[in-house]
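Encoded as structure tokens, here's the structure I'll be asking about.
Of the protein chains in this complex, one is absent; all others appear in place.
Take a look at subunit A:
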Amino acid sequence: MAKRIDVSGLTAYYSAHKAIEDISMTVEPRSVTAFIGPSGCGKSTFLRTLNRMHEVTPGGRVEGKVLLDGDDLYGSGVDPVNVRTTVGMVFQRPNPFPTMSIFDNVAAGLRLNGKYKKNELSDIVERSLKGANLWNEVKDRLNKPGSGLSGGQQQRLCIARAIAVEPQVLLMDEPCSALDPISTLAIEDLIGDLKERFTIVIVTHNMQQAARVSDRTAFFNLAAVGQPGKLIEIDDTERIFSNPSVQATEDYISGRFG
């Protein structure tokens, strides 16, 4: 189910601009790893290199290796479409397909990847919505459009959609930044449940959130605007927030900058 990620020497560009430089890290399976750091430090860019979404941006390219249980995502002959079915993603703004019902939103990925019988499909949809703690709120209106839900519900719908295809890894790009505190709490609880089954990587601007939900925390920083972002350190979350080994991390955590 969940897989381990090994990144080595990863550098990503937007055309000529180097966005992140020489990043190496290991993400353990069935754990939550949080990326923190000031704006523009490349944490979202790095996240998007982990499911080959970075190269979708015009001019985006990547050097280095990302191994998923030993298989290089950037190896020759690897189809990015297959990578993305293995490494799912939840975005900053909830983005359910507006033309689809709640049911069809969750089933969207399944319908792409193969033929399912109708009852099989509704079983998986139910399981995914339960997995995203949304089932009880929407079970009576599965045929209503997903865009009619509240922001927090929409984000959980997007999580249900992502986990319906049974990915190995779930990437979350500031999944709570557009949500109110109660919806945020619901998503954070959900992340705690999901890590039993998935490897989770979450980008967040909220350090308390990183402290609450993650097992490991990676701190990214950039020397100056226009310079590439770099990984400063990655360690157990407890250690990062109590006794980090790099001074810049402590400065950031304690609010001295950023």
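Following the convention adopted for this analysis, a residue touches a chain if its C-beta (ideal position, glycine included) is under 8 Å from a C-beta of that chain, and two chains touch if they have at least 3 such contacts; residues count from 1.
In the analysis below, contacts and distances are computed from a predicted model.
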{"item": "Undepicted complex member, UniProt protein name, chosen from \"Phosphoribosylformylglycinamidine synthase subunit PurQ\", \"Phosphate transport system permease protein\", \"Glutamine amidotransferase type-2 domain-containing protein\" or \"Aldehyde dehydrogenase (NAD+)\"", "value": "\"Phosphate transport system permease protein\""}
{"item": "Full-complex contact with the absent chain, from A:147, A:177, A:206 or A:227", "value": "A:147"}
{"item": "Option touching the unshown chain, where A:33, A:51 or A:168 are the choices", "value": "A:51"}
{"item": "Full-complex contact with the absent chain, from A:26, A:39, A:82 or A:247", "value": "A:82"}
{"item": "Positions on subunit A contacted by the hidden chain, ascending", "value": "51, 53, 56, 81-82, 84-85, 88-89, 91, 93, 95-101, 108-109, 112-113, 145, 147-148, 158, 161-162, 165"}
